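Excerpt of the complex: some chains, original placement.
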Amino acid sequence: MTEFRNLMETFENEFPERDYEIKIICPEFTSVCPKTGQPDFGVLTFFYTPEKWCVELKSLKMYLQSFRNEGIFYENITNRILDDLVAVLAPRRLKIVADFSPRGGISTVVTVTHEAQA
Amino acid sequence: MTEFRNLMETFENEFPERDYEIKIICPEFTSVCPKTGQPDFGVLTFFYTPEKWCVELKSLKMYLQSFRNEGIFYENITNRILDDLVAVLAPRRLKIVADFSPRGGISTVVTVTHEAQA
């Protein structure tokens, strides 16, 4: 988890009796490579089924922007954002697909998933 | 459910003995963000298996247009339209995929599903 998770605000899910999916596409994620100091760019896509809380979009954006000048690896970005969202939303299910721009001709996509315990 | 659901007209399904799917794509949905007062735009896609009734297309269009100047959130739009269609059609199955245009660089897609009780 990261200290940034407090930036996210939630609102109450008005349809908790229904199992439905919210997909959020954020094509403007950027952070910094801890090895080279060079900026990294990626598209983050979230798929979640809310339980009690939904994430407010503008606050999600502010949260993601807090990584702008952080030095952090692809695998860590994706797993920590998953941890933060699970802590804040306690969703039924959450998947994050993080698709990073090519470096040295090589692209990387990290996919992480969380499912609430029954 | 919304008061607008009375705008929808139905016609009888002539093939009730057959389980088949009707998909309807409405790329011109627009409503208003209740927070900013700014218009929102989206593509609504319906997939349903009729039981006794099919929805008449022109009346579906009029129904969707009634949201034009309504202030309503993405999640609510999608869930309430599902409720309205279930009330009017009582379909065997219904899925709605609501794909909203980017705001602040972020796109949202809400997917809701209904299945009739056996």
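Letters A and B name the chains as they come in the text, with residue numbers starting at 1 for each one.
By definition in this document, a residue touches a chain if its C-beta (ideal position, glycine included) is under 8 Å from a C-beta of that chain, and two chains touch if they have at least 3 such contacts.
Remember, predicted model here, so these are calculated numbers, not experimental data.
Of the identical protein chains in this complex, 2 are displayed in place, while the full assembly in this structure file contains 10 copies of the same sequence.
What we mean here is this: only the chains that are shown with their structure count from here on.
Rounded to a whole number, the gap between the C-alpha centres of chain A and chain B is 28 angstrom. Those residues of chain B whose C-beta lies close enough to touch chain A in the complex are 75-76, 78-79, 102-113.
The touching residues of chain A, when paired with chain B in their complex, are 13-15, 18-28, 54, 57-58, 60-61.
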